[in-house]
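Here the complex is missing a single protein chain, while all its other protein chains stay put.
Every chain is named by a letter (A and B) in the order it is written, and numbering of its residues begins at 1.
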Amino acid sequence: MIGFQHYLLLAALLFGIGLLGIVFKRNAVALLMSVELILNAVNINLVAINKYVLGGSGLGQLFALFVIVVAAAEVAVGLALIINIYRLKKSSDVDDFNILKW
Amino acid sequence: MMREILASVSIFDIVFVAIAGFTLLCALAMILFNNIVHSMVAMIFCFLGIAGVYFTMDAGFIGMVQIMVYAGAISVILIFAFMVLMSRDPARSNRYSPRKGSILAGFFASGIIAAMLGYAIIATEFPVSGLPDAEVNQMEVIADLMLGSYVIPFEAAAILLLVAVIGAILLAKGVEKDR
Partner (left out) sequence: MDLWFTNIANYIVQLLMSWGFPYFWADLILLLIQWMCVLAIVVLDVIILIWLERKAAGFIQMRLGPNRLGPFGIFQTIADAIKLMTKEDIIPNKVDKWIFLTAPLFMIFISVMLYLVLPIGEGLAVVDLDVGLLYFLSLSSLTTICVLMAGWGSNNKWSLMGAMRAVAQMITYEVPLILSLLGIVMITGSLRLSDIVAAQSHVWLIIMQPLALICYFIAATAELNRGPFDMPEAEQELTAGAYTEYTGMRWALFFLAEYTNLVAVSALFVCLFLGGWHGPFLPQWLWIPVKTYVVICVFFWIKWTFPRIRMDHLMSFSWKVLIPLSLLNIVLTGFGIEIFAWVRGL
């Protein structure tokens, strides 16, 4: 009874929750966490497509693997940037990162 | 109609609903907690739940990689980063933005997007093909693709990781002041 659309619905709900996190939260690390949640939702989508639409050809799982790799790299670089900005502004609140405003 | 639904419910459905419910609950907890360390622990459980969802889809290899990379490594790096940036009061370090109307805007925006996606999913006729044979070793299929037709993205991903690690180390070290 559980089919393709249920997996897609789960991924869409996780996407929505991650988006909620990005809009709501002020802490820079919490923003990165919400972005990770969104990437995970995309991964669920890809693996579900691999199973139900592509008939198990492995392409969706390969793509999901690459997304995991890119997400890991992005977290590392993002956190390095946040630590650098923290040294400058002494605050990890994204509302305070406003030097580029006109 | 309820009787037909109840008659066709199998163990797999119950397990999937349990794992998906757990994942959604942990994701909501991650967003709604005010303490960022609690938020991170909820995130770890969310990742474990997503690994469970992968296992229900016969994607054992991806599930294991999810546990090893996300729950085992990315969570640790996020917790370490928080400990470097530790604020005075960790219990309230993850509150909502206090700007006027931001709560309403947030719910509205993500709710609209989730609802649109949900409607699109329910209303579409997906070209679902026959389910694959679950006995095929998923790892061999991925390995054949990764070192066969898709070897260039594989090598590019390796270079990307190398560059990201070197870049992160350089960025976190900072610039020397008096040069």
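Keep in mind that, in the parts below, contacts are C-beta pairs under 8 Å (C-beta built on N, C-alpha and C of every residue); 3 or more make two chains touch, one makes a residue touch a chain.
The model shown is predicted, which means the values in this text are computed figures rather than measured ones.
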**Message:** So there's a chain missing from this view; which of the remaining chains does it actually touch?
**Reply:** B
**Item:** Which of B:A73, B:I103, B:I121 or B:L161 contacts the chain that the document leaves out
**Value:** B:A73
**Message:** Applying the definition given at the start, please give the residues of subunit B touching the unseen chain.
**Reply:** 11, 35, 37-38, 41, 44, 60-61, 64-65, 67-68, 71-73, 75-76, 79-80, 83, 137-139
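Criterion: only the chains that are shown with their structure count from here on.
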**Asked** Hey, which residues of subunit B end up touching subunit A in the complex?
**Response** 5, 8-10, 12-13, 16-17, 20, 23-24, 27-28, 30-31, 36, 39-40, 43, 46-47, 50, 53-54, 57-59, 61-62, 65-66, 69-70, 73-74, 77-78, 81-82, 84-85, 87, 93-97, 102-103, 105-107, 109-111, 113-114, 117-118, 121-122, 126-133, 136, 138, 141-142, 144-146, 150, 153, 157, 160-161, 163-165, 167-169, 171-172, 174
**Asked** Which of the residues in subunit A end up touching subunit B in this complex?
**Response** 1-10, 12-21, 23-30, 32-34, 36-37, 40, 43-44, 47-48, 50-59, 61-62, 64-66, 68-77, 79-84, 86-87, 92, 95
